[in-house]
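Structure provided below as structure tokens; questions to follow.
== chain A ==
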Amino acid sequence: MPKIVVQIDHCKGCGMCIDACPQKCIEEDSDVLNKLGYHPAKYKGEGCIGCGICFYTCPEPDAIIVYKKDEVA
Partner candidate 1 sequence: MAKELIKGNEAIIKGALLAGAECFFGYPITPASEVAHAAAFYFPAIGRTFLQAESEIASIQMCYGAASAGVRCMTASSGPGVSLKQEGVSYSAGSELPIVIADIMRGGPGLGNIAPEQSDYNQVVKGGGHGNYKCIVVAPNCGQEMCDLTILAFELADKYRTPVYLLADGFIGQMMEPVEFPEPMTIDQSHKAEWAIMGNTETVRNLITSIYLEPEELEDHNRKLQRKYAEIEKNEIRYEEYKTEDAEIILTGYGIVSRVLKSTVDALRKEGVKAGLFRPITLFPFPKAKFAEMAEKVDNILVAELSNGQMVDDVRLAIDCAKAKVHFYGRMGGVVPTVAEMVEKVNEIVKG
Partner candidate 2 sequence: MAKDILRKPGGFMDTFVYKPGHDKKNTHYCPGCGHGILHKLIAEALEDLGVADRTIMISPVGCSVFVYYYFATGNIQVAHGRAPAVATGLKRANPDSIVISYQGDGDLAAIGGNNILQAANRGENITVFFVNNAIYGMTGGQMAPTTLVGQKTMTSPYGRSVENEGHPIKIVELLNALESPAYLERTTLEDSKNIAKTRKAVRKAIQCQIDGKGFSLVEVLAMCPSQWRVSPVESKKWITDNMVPYFTPGVKRDVIDEREGYYPERPEIGSETILELLGLRKEKLFRDRSMSDVPEKYRNPQIKVAGFGGQGVLLLGQTLAEAGMRYGWNVSWIPSYGPEMRGGTANCQVNISEGPIGSPVVDFPTILVALNKPSLDKFEESVQPGGIIFYNTSMIDRKPARTDVEVIGVPFSEIADELGNLRFANMVVVGSILAKTKLIEMDIVKDALAEVIHHKKFIEPNIVAIERGASAV
């Protein structure tokens, strides 16, 4: 299954990916305060279709990794 991985400490919590995700499968992780001082984005764990929109919407180089196919991370 496609999936995304949010690299927690590279996320500035801007919410662009959450807003852009057509599947609405990303949310803000209000339980976590990362090293940068933000609530990072979090993959809900299902629903990703591997479209990559979150990746291109994300302004940070290394905050989101998208696995389009069923991959071992």
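On the choice of candidates, all candidates are chains of the complex that A comes from, given by their letters.
As a working rule, a residue touches a chain if its C-beta (ideal position, glycine included) is under 8 Å from a C-beta of that chain, and two chains touch if they have at least 3 such contacts; residues count from 1.
In this text the structure is predicted, and so the values were computed from the model without any measurement.
S.K.: Given the candidates 1 or 2, tell me which one touches chain A in this complex.
M.R.: 2
S.K.: Under the stated contact criterion, what part of chain A meets candidate 2 in this complex?
M.R.: Per the touch definition, chain A meets candidate 2 at residues 9-10, 12-16, 18-20, 36, 38, 52-53, 55-69, 71.
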